[in-house]
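The structure under discussion is supplied below as structure tokens; questions concerning it will follow.
The complex appears here minus one protein chain, its other protein chains still in place.
The block that comes next holds chain A.
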Amino acid sequence: MLPLVRPGRAAAPLRRLCRRILLLSSSPQTPSPSSSSSPYSTKISPLLLLLSPRPSPASGGAWRWRGVSSCAVRAVDVGGEAASTSSDLSSPYLSVRIRCRKEDAEVLSEGLLCFGATSVTVDDIAAAGNLDEITITSIYAHGEDVDSSVSNAASSAGLEYKPVYETSVGKQCDWVTVVQETYESTKVINGLWVIPKWRTPPDPQAINIIINPGLAFGTGEHPTTKLCLLLLRETVKGGERLLDYGTGTGVLGIAALKVSCLVLLVYYYLQMGAALSTGIDIDPQAVTSACENMMLNGIDSNKMLLYLVPTNAQAACFPNIDKSEENKPTGGLELKSSKGSYDIVAANILLNPLLELVEDIIGYAKPGGIVAVSGILTEQVPKVEEAYSRYLENISVSEIDGWACLQGSRKA
């Protein structure tokens, strides 16, 4: 049973996004082929045209809002668990800067790691030049006894002096956004790009998948994401049902819906991509991120469904059920009953889960359906092939940069 819970954390950013969309939709503009206007308008206006046979833009906007809240329902987000992981991430850490002699740096770092430091960073030794002393930065979990740790490390390293150090408390959240600024738009292949939310697409005519990664995996830069996107581009002909197993940011699910859209269709919004995408993940942050990315790309909630599944893949009973009226207890049943009906199943996770969950992954595909697994290194391919050859035929392997993607079709 997979009861669906109304998301606490997911709702706020979604509502903000919806307000922005509503603002744009309230001033309908004729779509221009030149995208001097923001990326959003070229996406939203075609949708409006689709809606214009209906009464008015205002009610079109209202429909959009309803679409949002039903998206919010389907994206399951267990409030309690999300809160605990976020507190994990936002708890402060201790950053300790220690000065010591150059020669002792190596041994002292070993000692510090031994006695409770979670990481030790040594700024480039060569750059320290002629200075006798260098600085080591060490990170500790909050509440650790830094003093005893440093003195134990110093004595185990055989230092006669106790190194001078200063402690400062750091906060978690800041660096996540800082690193995000370095993400670039990635070209997967001619005509297919993955763009971070804060960048403009370099090629507006191409199929652009807009992603706000947050803490989920799948910005499009990693070779495995590229491999899967290329595979989708080749296999999606139109009207398929896709399951994205371990959806992360939802990039594969969104790509399947968008891919093989003709360029002309800025005026028309005719979907030549997959008919339906379903994304599942065990991480609530992934489901949140995927839901947001769905909105960013203007995907209807009935084209893409998202589920949070328990870590134990044999669907166990979820203990906390939200009794709000938006709760749809049939969601879990929908997922279970859809087993064996997907044309394409894509699983970009890791070797061990792939090996453990073989039956679960294959179970979702229909006989003759395509199953693609990735997130494996080239050297791990034989193991995966061995496990999957029981269920798949026509197995082929593609590789980029030492990472591989294995695909096959399910035996009848």
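Here is the rule we use: a residue touches a chain if its C-beta (ideal position, glycine included) is under 8 Å from a C-beta of that chain, and two chains touch if they have at least 3 such contacts; residues count from 1.
What we mean here is this: contacts and distances are computed from a predicted model.
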item: Chain left out of the displayed complex - its UniProt protein name, from "Nuclear architecture-related protein 1", "Large ribosomal subunit protein uL11m", "Exosome complex component RRP46" or "DNA replication complex GINS protein PSF2"; value: "Large ribosomal subunit protein uL11m"
item: Candidate in contact with the missing chain, chosen from A:Thr182, A:Thr311 or A:Asn394; value: A:Thr182
item: Full-complex contact with the absent chain, from A:Glu221, A:Asp300 or A:Glu385; value: A:Glu221
item: Residues from chain A at the interface with the omitted partner, ascending; value: 88-89, 93, 95, 109-111, 113-115, 118-126, 137, 139, 141, 148, 152, 155-156, 170, 172, 175-176, 178-179, 182, 213, 215, 217, 219, 221-222, 224, 350-352, 375-377, 380, 402-403
